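All protein chains but one are shown in place.
Showing subunit A:
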Amino acid sequence: MKLQQLSLFLENRPGRLEAPLAAIAAEGINILTLSLADTAQFGILRLIVRDWEKAKRILEQAGWVVNLTEVVAVDVLDRPGGLAGALRILEDANLNVEYMYAFSLRRDDKAILIFRFEDPDRAIQVLLDQGLHVVDGDELMTFVS
């Protein structure tokens, strides 16, 4: 039920974001979604890609420090309150979100929420118990293909 996310360390200066993205693009790897967290001095790029093992290998060979993290994807209806409803469930269960990002699908009227939890297994249980749909990697790929 969990999704593999790649994280990269980048210095916060011009051109640093483009280089790793160009490296994986050259190998034909498409990015499903990404998020970037930054300070004045450095940034953390997080990527969801289909072939994460290949992407990780390419990036590491090119010299980046890559971290693999399990994240949880949930689909909700792409309409006002979709995200707020999911967050309320997490809050009621006292589950802290380390960070999250989202993207909407071109078809199906759905939005995909990507969550980073300290304890993803417990979070998945809570989400399932509350009737939310947790999307695993294979299913996510069928949504976007």
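A few points about this structure:
As a working rule, contacts are C-beta pairs under 8 Å (C-beta built on N, C-alpha and C of every residue); 3 or more make two chains touch, one makes a residue touch a chain; residues count from 1.
Going forward, contacts and distances are computed from a predicted model.
As stated in its UniProt record, the chain not included in the shown complex is "Phenylacetate-coenzyme A ligase", which appears among "Sarcosine oxidase subunit delta", "DNA-directed RNA polymerase sigma-70 factor", "Phenylacetate-coenzyme A ligase" or "Sulfonate ABC transporter permease".
Within the whole complex, the absent chain has one touching residue among A:P14, A:G28, A:G63 or A:P80, and that is A:G63. Of the listed residues A:Q41, A:Q61, A:N94 or A:T142, the one in contact with the hidden chain in the full complex is A:Q41. Mapped onto subunit A, the interface with the missing chain covers residues 5, 7, 9-11, 16, 37, 39, 41-42, 44, 46, 63-67, 69, 98-99, 116.
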